[in-house]
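Once you've had a glance at the structure underneath, I'll fire off some questions.
Just one protein chain is left out here, and the rest sit where they should.
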């Protein structure tokens, strides 16, 4: 597709794949909804019943009016959301592990017109509140420096941890007290939500979040994420930025039919629960294997552990696919998806067992 | 979806809708391909068999290696393609009727980092070669002026006309002689192609086109257009720009499965032929009705005509939907789609007849 | 200085030069003020007495508090001012002859993050009010289109005409009624002012201007123009944009000492009166010469006329320098400056006479 080197290393995907939840396909009900949406003429650009329905479901789920902008990628969601929350001379405060720092090739800088991303430390990929406290007023009003403008919280985080509602509230409140806005990167929003057993409202606007990158793709949709804004004052700007950013689709129904099905009859929650349960099952199993060390108990659907090299080699030789060469030596990441079965996990555990013996 | 006023006026879409080909749904075979792609794990970001297959089909159709970047909108295709063809201090020469001038809310300016769009005149929405000749060297080398860098040709044009291969060659050659690059906005590429009965290669790279915005959405796909580049030197830049521009999807298979099905067994050509035939049928019928005047014989699937106000009013009252208030008074646009049936056209003609009587 | 072709054609500058007022040097009092400012330590970035004084003078002249941002070029002034007045998805409405359209290599697009410049027609390089009326609401609220956001008025214009205060008021009021902001490109502000015999306040904020590019360089300063903002709400944004745009000088005193001297004891008005008087003298003289036709009576310090080719050739052969090949054949532009003497004009007239004979 391009001369740029692919970064994934797996080559034999299957039930053997634990590379990322983006390797899973789509939930049958979502695929069905898209197929069903294919018939008939409807108005373009979101003036259609599918979009109306998806918007209604999001309003219901968030227990309030929201502005919704479907996008084709999480990077577009994050970039556009941040662009509406910071001026070009602002800074975006985010954890040093965050996706916007590492994995979007500068999309936030592109969409914001060159705002600066500032890396904050913190355990478990969560921003340390004291570090945030020190950062939110850093050189505020000093014309020589970018101005702290927005905090971006990943929920769930890149290492698979989940902020409690109280933790989100605390970060938001530090931000708000200093006049900053709050963005949530919810690429794995549902995985975090079901882990907390919180309501979407509690985890977002009630906790101070202004704009949410609402991920659906990794949890069973095809190519449909959405920006969900809780601040009506941002709606016009987001609409123009989305259009100008190449994200206003004419046949929006094909995105919103996905979102509609995703949010219907708890499909999104069931998918997330499944993915999380698979990670928990894997974690529990791995913990029991001598020589294997979990970095943390998985909260969402990502699990980091320490594997002896020969175990890693053995798994790869069997066709298992997962990231293993991107962090410290010996550190391995497994990501589970809604599409994994308990059997897949048990077979993986069995393989680790065998190679560990 | 936003506080921004919708621009379409139709409210009762159906077989009665002639607003735009983006109101049609998707071809059943495309919907089927997407549903089928939903199962199983594959590598993300285009390292999957669906994408491999789509790329192969495009290479076959264009009779050469091409670089392919699926995108979610035509605006993204145009913006990214132009960004790879002009520096920020360059100018993009395009017809004054072109979509990039009027209907993308500045997406080309956004993606290019502020290049300037220059409007050129010409009959039938085609750039006048003499105007182009005068423009390509305008203030070349003058540091006070933006520098002519790329010509963008719409094929088919916004008014439904189609450049002959010879016309494309002529515009390209004027551009190339002055050191400019050539972009083709092919939102309705297939409609133009079948009208000319030319080969895709003849209509593009053999005629001097460097990068093509390959539209599929308006002709039966869901949300899958693609940038097709004929210049391997641009591949790396396009890959990074697409990622950074929020257009590199993780589950790319759901875009490329569409493109694959679209290009299989001539579906794309059949759809375009159908849409064009419907426009021709409509044009032929309208010409025979007293008081109705065609602005031009339709070449692709767009037809502009002059209707008496009471006819327009009558059609609208019956539930017909079409653009009628955006150009000179009395000018009406009908767009046909692959999904229209001969009966739809005949009923519309009948209605015009009745109201004209 | 670069490989880019210089655009000026004159090569023997002197009192023979009528190419542009930017060929003149600096007023002795300004040169003196700069030399005097060279001694002693003062705080950087504008926290110095020179800047304090210049700000005070501008406040006095404009009869109100103003925010002042010294810049090194008119392009920087225009670009930064426009960036504060339009979002990236906005459009800037300006006359088709304007400097921002033709002579800034896309600086407005660069500083605004890709806003679109829209060309409006009008006699004498002044925006036609009816054309403006039609443009200010063009597709307002339509997410597919850039949004009319600011009108930019050149005072004096590129052809040397001067808007009356009433004309500015009318354009501003059309803009304001539609929610747009008003920018004035005052590269030749003083020349316009003395022509009208208006007060700076009347010609700007009292007539609806929000932000002014206040030119001094062409009228006797060295490299000191300034953004003067009449809207306190824009001050913070302008400050950050200026810094980020590379325009916040550490030794600002060397710019503001120029502005201070420029505004002291009516130097700026005297200089402008001189330049204008020279153009008038030239115009009066030329009108009396058979075969020479003025395009308009000069209002500021720019004069366009029609010269027979042999006259142009004769002048060039004598070493006269002026633009003569950028418009229609036979059209010649003379620009007078504060540094021209009546003798310079009389000798030029004599030369035209001789060659016309």
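Labels for the chains are A, B and C, by order of writing; each one numbers its residues from 1.
The definition used in the following text is that contacts are C-beta pairs under 8 Å (C-beta built on N, C-alpha and C of every residue); 3 or more make two chains touch, one makes a residue touch a chain.
This structure is a prediction, so every number in the text was calculated from the model and none was measured.
Residue B:239 is the one among B:93, B:239, B:261 or B:345 that touches the chain not shown. The hidden chain makes contact, of the residues C:75, C:91, C:204 or C:280, with C:75. Interface note for the absent chain: among A:93, A:146, A:235 or A:337, the touching residue is A:146. One chain is missing from the display, and on subunit A it is touched by residues 2, 4-5, 7, 88-89, 102-106, 109-110, 112-117, 139, 141-146. Subunit B residues in contact with the hidden partner, per the touch definition given at the top, are 45, 87-89, 113, 143-144, 147, 237, 239-241, 243-244, 248. Interface with the hidden chain, as seen from subunit C, comprises residues 1-4, 6-8, 10-11, 13-15, 17, 19-20, 22-28, 30-32, 34-35, 37-47, 51, 55, 67-69, 71-73, 75-77, 79-80, 104-107, 110-111, 217-218, 222-223, 232, 235-236, 238-240, 243-251, 253-255, 337, 339.
In this section, only the chains that are shown with their structure count from here on.
The central chain here, found by comparing per-chain C-alpha centres with the mean of all protein C-alpha atoms, is B. One inter-chain figure worth recording: subunit A and subunit B are separated by 33 Å, centre to centre, where each centre is the mean of the chain's CA atoms. If you average the CA atoms of subunit B and of subunit C, the two centres end up 42 Å from each other. Annotation for subunit B: residues 2, 4, 7, 104-106, 110 touch two or more other chains.
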